[in-house]
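Rest of the complex left out; these chains stay put.
By letter and in written order, the chains are A, B, C and D; residue numbering begins at 1 in each of them.
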Amino acid sequence: MYELGVVYRNITRADRAAADGLAALGSATVHEAMGRVGLLKPYMRPIYPGAQVSGTAVTVLLHPGDNWMMHVVAEQIREGDIVVAAVTAECTDGYFGDLLATSFQARGARALVIDAGVRDVKTLTEMRFPVWSKAVSSKGTIKSTLGSVNIPVVCAGMIVNPGDAIVADDDGVVVVPKAMAAKALEAAKAREANEGAKREKLASGVLGLDMYKMREGLEKAGLRYID
Amino acid sequence: MYELGVVYRNITRADRAAADGLAALGSATVHEAMGRVGLLKPYMRPIYPGAQVSGTAVTVLLHPGDNWMMHVVAEQIREGDIVVAAVTAECTDGYFGDLLATSFQARGARALVIDAGVRDVKTLTEMRFPVWSKAVSSKGTIKSTLGSVNIPVVCAGMIVNPGDAIVADDDGVVVVPKAMAAKALEAAKAREANEGAKREKLASGVLGLDMYKMREGLEKAGLRYID
Amino acid sequence: MYELGVVYRNITRADRAAADGLAALGSATVHEAMGRVGLLKPYMRPIYPGAQVSGTAVTVLLHPGDNWMMHVVAEQIREGDIVVAAVTAECTDGYFGDLLATSFQARGARALVIDAGVRDVKTLTEMRFPVWSKAVSSKGTIKSTLGSVNIPVVCAGMIVNPGDAIVADDDGVVVVPKAMAAKALEAAKAREANEGAKREKLASGVLGLDMYKMREGLEKAGLRYID
Amino acid sequence: MYELGVVYRNITRADRAAADGLAALGSATVHEAMGRVGLLKPYMRPIYPGAQVSGTAVTVLLHPGDNWMMHVVAEQIREGDIVVAAVTAECTDGYFGDLLATSFQARGARALVIDAGVRDVKTLTEMRFPVWSKAVSSKGTIKSTLGSVNIPVVCAGMIVNPGDAIVADDDGVVVVPKAMAAKALEAAKAREANEGAKREKLASGVLGLDMYKMREGLEKAGLRYID
């Protein structure tokens, strides 16, 4: 349950270098490296293909049809942040458009992750300000009810704490608890290190069955080949 | 409830200049300018990004899996029209493809808005004939049951009257009652007029909190800042 | 119901030339030519626009969250195949990424059709390895339970037998029973043959109502024109 | 598009006897008798089984999360009315509970049809005040924005005009335009008249194939029997 009407100004952010470094690895590798946890539901989609970012979360809790707190969170953004917005109930309204994006970008935000709708996607695409959302909608919002900024929120099924690291790309959005960011980066890099060699082998026609030595396991499990 | 088997040939269309002028403003601004009404449900998506059109609605009511009336409506299209197609029950079939698009385009139609499916989207994209639909599907349709043309229809949850103005872009589809088209255009232009100045301010780092003078209202509502 | 833990190595594939020829016609024309059967549900979407392929199906049955059999099916791929993957329960996990795609491509596969999720879509797009899926998700999978390869499966609501011809493009995915592939190709070509002439007529402003001689039928059905 | 902030006090209601008589026939028979039009989307479900009512519509347009107008519409209810509530955007909040039901019932309302949520369903069931809704939810609503009363609304995909006849039961909700109520009742009664005889025949083992003389039509259509 949520604490309403508060703005936490001093939050601890994940290690800067770690949070920044995750983008290059991508959401799938980071998710894998963390033991397959931290993924937001796959209905969260980018508004344009190809964006790949990471950063530190500032969180905002919104009410359905009300984007007042988006202006409040803007002030809390620091260089390298990604705004993570949750709503207290299901809503597809367009909470965010090109004016707010201009403001967020000016404050140093790299992206918005919102469990609701977004609009002005054409302009946002031209501005190269990426948004992951569950809907695109022209529907505007009012400014009348208090939510909160920088409290723990549930966004697309996942708990996000202020300061956590976020990595997002065409495959989805992954949250990395701030305490684990450095370790997650290291693990992800390790995973990726030998991908090049594997890719080359597979490209040459070697089968995963042989490269990963799966044949014995499959046989043990009872796999039968029928001609 | 719907009147079936009729084609209204003489409909009053929204003021031409107003209907044409809405495109430049876009669906979000027009929707906002009208007091946040008139938006079709956000599941209506364009088949390719970047299209931005406005025009006058000719409406058609279809039966599930039957596109006979699409040929009937083609004859009623005039230069500057947008065809708005509703179905009497949920259906995702591909009612419309490149041949019909060729015909619609030849008659002067600017777009199709259909609460069902569309196909040949690759060719439609090459032709630059935009369609907003709820699905893409190869599934063809038969031609055996009468619907109607130019009656009021419910398309994606919204009543559309023949002759209403329609504006559609990447953010969605908005219907403007014909009697309000000129006023809506004016209001939308007014909204947009001072957007440039606002954008500049926000880009320079000024916060919406200050630009919109929200701080007092937030304090009154009880917002607490915690360090 | 499914036979588990088996791999059929020798399957009869649809006639090569026929299977290859379907791509040029596209899913909508082939679907139409077959009497409007064989279409997978329209939630199956391509990961990038513009891909248009056909080939012969090798099938794989997977368990939720487990992609072990993807490595098993890789060995059964021959030049010109399309892998069709079904899951025993609803799942949106990312079963397939760039490493498996490298392997599939090296073995001669042209595409993947999967009733689940896919990841690394940015790299897959760069590789031009097309995938039709119901979701995109960073979520990885384990390798612990046996499914089957080259058994009949239900993919997105449609039965696919190993060796059937598959045609997929921006409009969707259609399966053609292997015994009907040659006939389907011929029928589809016949359909397309006179499309050029029709398109020209429609482009010149001739109405479908006249070109298809629909006016009498509509009148008989009781259509009334009201001025 | 909707006119906001108005209450029409004097509406013409469908013929009383006709509106009352429809309940006994049921939604399926009435829908059939009207030529299969007028059905609200099938996600509209009754809160308890067995309720079967008909009456005249008073309509109300609500905003998401705001039930202020429910109190306004209460005053417009007359004996024999059914309240039909639409919302300007998707919402599942519980707009209606036992207090409002007590008020509606005291004013003579027979039921509520709402394209949103309802709560206190246990008490409503005990009170035998039936509601057809798209959701059940504890979530309450505020009272701050004007909608309208007795304007035409779109409820679950169907246009409902104030004064139209409504029939609702376990199978769904059907709207009958007020001008057609008497005729629809008559047609529905005619349909039902010979159902008893049919039921007896079918119960004795006679096939619909023979009773409806379908065999010839099926043969003509090409049906083949294979032993």
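Methods note: contacts are C-beta pairs under 8 Å (C-beta built on N, C-alpha and C of every residue); 3 or more make two chains touch, one makes a residue touch a chain.
As the structure is a computational prediction, the values presented were derived from the model and not from experiment.
K.L.:
Give the total number of copies in the whole complex, keeping in mind that only 4 of the identical chains are shown in place.
P.N.:
The number of copies making up the whole complex is 6.
Note that in this section only the chains that are shown with their structure count from here on.
K.L.:
Are the two sides of the chain A and chain C contact the same residues or different ones, given that same means over half of the numbers occur on both copies?
P.N.:
Interface between chain A and chain C is built from largely different residues.
K.L.:
Tell me which of B-D and A-D has more C-beta pairs in contact.
P.N.:
More contacting C-beta pairs are found at B-D.
K.L.:
Only C-alpha atoms count here: how many degrees separate chain B from chain C in terms of the superposing rotation, rounded to the nearest 5?
P.N.:
120
K.L.:
Any idea how many Å lie between the Cα centroids of chain A and chain C?
P.N.:
About 31 Å separates the centre of chain A from that of chain C.
K.L.:
Cα centroid separation between chain B and chain D, in whole Å?
P.N.:
29
K.L.:
Could you put a whole-Å number on the gap between the CA centroids of chain A and chain D?
P.N.:
43
K.L.:
Examine which chains touch each other and state the graph shape they make (line, ring, star, complete, other).
P.N.:
other
K.L.:
Any idea which chain B residues touch chain A in the complex?
P.N.:
Residue list for chain B touching chain A: 26-28, 30-32, 36, 39, 42, 45, 49-50, 52, 169-172, 174, 195, 198-199, 202-205, 207-209, 212, 214, 218, 221-227.
K.L.:
So in the complex, which bits of chain B are touching chain D?
P.N.:
1-2, 4, 34-35, 37-38, 41, 88, 90, 152, 154, 157-159, 164, 175-177, 180
K.L.:
Any idea which chain A residues touch chain D in the complex?
P.N.:
64-65, 89-93, 139, 144
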